[in-house]
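Note that one protein chain of the assembly has been removed; the remaining protein chains are unaltered in position.
Letters A, B and C name the chains as they come in the text, with residue numbers starting at 1 for each one.
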Amino acid sequence: MDLLAFAKGPALQVAAYIFVAGSIWRIVGIVLLKEKVDHSEPRKSGGLMAALKVIYTRSFTASPFKRATLYPKMLAYVQHLGLFAVIFLFVPHIMFFEGFLGFSWPGLPNNIIYLLGVAAVAASIALLVRRLTSPVLKLISNFDDYFSWFVTVLPLVTGLMIPVRMGFRYEDILAVHILSVVLLMLWFPFGKLGHAFLVFVTRGTTGMVFERRGAKT
Amino acid sequence: MTAQQDVQRPAFPFHGNVRPIINEVLHAVDRLLETDEATTIDLAGLPFGPGELEYLEAALGTGELSAKLDALGTSRIRETAFPGVWWLEHRNAHDEVVGRYLEITRTPEILSSQDVDIIAGRARLEDQFA
Amino acid sequence: MKKRPTVGEILQAKGVSRRGFLKYCATTASILALPPSMIPRIAEAIENTRRPSVIWLSFQECTGCTESLTRSASPTVEGLIFDAISLDYHHTLQAAAGDQAEAARHAAMEENEGGYLVLVDGSIPLGNPGFSTIAGMSNVEMLKETVAGAAAVVAIGSCAAFGGIPGADPNPTGAVSVMDLVTDKPVINVPGCPPIPMVMTAVLTHFLTFGTIPDLDKHGRPMTFFGTTIHDRCYRRPFYEQGKFAETFDDEGAKAGWCLYKLGCKGPTTYNACATTKWNSGTSFPIEAGHPCLGCSEPNFWDGGGFYEPLSTGRFDSGTKLAGAAAAGVALGVAAAAAGRSKQAKFTKEG
Partner (left out) sequence: MTTVDGRHELDREAERLAYKPPEVRHDKQGDMPSEERINQAMHHFVKNFNTQTASYLDGCLHCGMCADACHFHVRTDDPRYTPIWKIELFKRTYKRQVGPFAFFYRLLGLKRHVSIEDLEEWQHLLYDSCTVCGRCSLVCPMGIDIAGLVSMARHGMFKAGLIPHELHEVAKTASETGSPLGITGDKFAERADWMGDEHDVEIPMNKEQADVLAVMSSIEINKYPESMAATAKILNAAGESWTFRTDGFEATNFGMLSGNPDWQKASTMKIIDAAVKIGAKTVVLPECGHAYMALRWMGANMYGKPLPFKVLHISEYMADALNTGKIKVKKVDKSVTYHDPCQVSRRGGATQAARDVIKHLGVDFREMEYGGDYNWCCGGGGGVVTIKRADPLRHRVFKLKMDQVEKTEADQLLSSCANCRQSFDDSQQHFNWDYTMGSLMEMVAENLEEVQS
């Protein structure tokens, strides 16, 4: 079996199992801890709407913090939107998803995807530089932060190398790209990348708790 | 619109493979003017969509000079409407195209008489009138 | 060894002018995909290289490769046989038959000991020698015997190069490729189902022009023809970049000649010269005819996934096993939460 067949077959398959099992493991492990019951008289109804509200509103920065967080926020937007476009709007990726979802959606022209991918890599590098230089980030960062960065940027870089090639063979680069995604999927549920699904839980929880109080969310 | 119709009514650039060749020709012409260096572009190694090669040939047009060579099949050598840009087409004995080139030069090398042939020709000429 | 004439001598003998010779060299350069600046080197080589003897062995094959070879326009197969090489043994093309044919093979081997080329099409069965024999000799024996005195071996077609259809799962005859058996001689793979005629003749031309083995890629294929992917040289590539794809074989995109990636085109992972050399004397190639590339010149292309399955499709069984993984995740999550809660209970009791 060549590398590409290994990457597309068993590697991806095992990664998918671990990705699914790990993600559910993490969510269930959190959700089934004891529940905090709040007997206080609510000022406003919290509930699901409050959760949804904050899930949406926290995507934007409150005005008092805009100036201080502008730089990292901008980078994070570029990184996240870039990643979103690259992962979900690149046609070969859509075909990949269609392979097991059974449906597809329109994608963006590859040229635009390459551009967004490069932007996402650039933003990621800028964020890493910030993490390596800011005293706050230097202090609070741990292995997870750096490794998660690595496994996120690796598929971006290997993916962008496919059209550029740089002397490598297409199927080899493609195999390395898929293997880098495999690495990402293996790490995803266990490290901080889990924020991709935890964000709904944390924002939602805060929304429900604070909206109930009528407090600022 | 079908691909077939495309061929009949080529809209430039329909697959985008012609433009880069024109650029290369332009650079080659500059080189010819500046350093007298000739360039040969082998069209066999370049990707063409349906009708693109025909379009390129038509677009370059026919200039003042054209020649026909009979050696191992026919070859046609003609200057395009753009002086210095030559279109060469080699065919084999079955009249199948075996090579297409754009030569950017003052005179394609193949038009010149070759020493070996000149010497042989001279000998034949002498023999004939001996 | 009998001294064979050089190609230059043959052309001269036929009264071809120097100008014709230059044309011949130019087209040769074109065939070999060498830059026109290489023409003088080619001219020099052609004037000095002698016509080699070629033995063509056919094993588990369909003769498609030979059929393809006979469509070569430059050089034509006749031109090749009469001018450039001495084809001393080929089941389909030779006039001799039976013992005569085998005698010709032996004669060629003896006369050109150490200098002849062996061309092979078809894969070699290792399961039972009786699966494929010639003149009562098993394929593997004949290959070994013939290759022993050869200068190099050219595996023509995907069967000879990689096992091909006979070697596809479940491989009932135990078919293997030439490379699998010949390890002490240079093996040039010219895969394809069939290979492009011009590529086959070009590989021979290279050998007889330079007398050397061309640069090969990791699958033993000449880099000149198998150095770039179909995708890289495809005239529909701009559509790929623009995100214009045919979704079905009869939609507007297909009619407009858009990229066939979504229909399963294997162009990006297929190394071959189809996109530029094309077929039928440069008329067209599968993608130009509206069909995705199948990747026929790649190893294991029969077992490498569906022809119409997009390249980026992952190859894993979905559904039940994934649901199993999800269930395992739930179980682990429940266990983790239970462990956490019991720890809390214990700590609460301990105060």
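Operating definition for what follows: a contact is a pair of C-beta atoms (placed from the backbone, for glycine too) under 8 Å apart; a residue touches a chain by one contact, two chains touch by 3 or more.
Note that the coordinates shown come from a computational prediction; the quantities given were computed from them, not determined experimentally.
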Among the chains in view, which touch the chain not shown? A, C
Touching the absent chain: which residues on subunit A qualify? 25-26, 28-41, 43-44, 54, 58-59, 61-65, 68-69, 72-73, 76, 134-142, 144-145, 190, 192, 194-195, 198-199, 201-207, 209-210, 213-217
Had the left-out chain been drawn, it would touch subunit C at residues 332-333, 336-337, 339-340, 343-344, 347-348, 350-351
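Quick note on the criterion: only the chains that are shown with their structure count from here on.
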Innermost chain, taking as reference the mean of every protein Cα atom displayed: C
For subunit A and subunit B, let me know how many angstrom lie between their CA-based centres, rounded off. 55
Which integer distance in Å separates the CA centroid of subunit B from that of subunit C? 31
In the complex, go through subunit C and note every residue touching subunit B. 16-20, 22-24, 26-27, 29-30, 33, 35-37, 73-76, 79, 233-239, 255-257, 275-277, 281-282, 284, 288, 290
Residue numbers of subunit A touching subunit C in their complex, please. 2, 4-5, 8-9, 12-13, 16-18, 20-34, 91-93, 95-96, 98-100, 107-112, 169-171, 174
State the interface residues of subunit C toward subunit A in the complex, per the touch definition above. 218, 229, 231-232, 240-245, 261-262, 268-269, 271, 299-300, 304-305, 309-318, 321-322, 324-326, 328-330, 332-334, 336-338, 340-341, 344
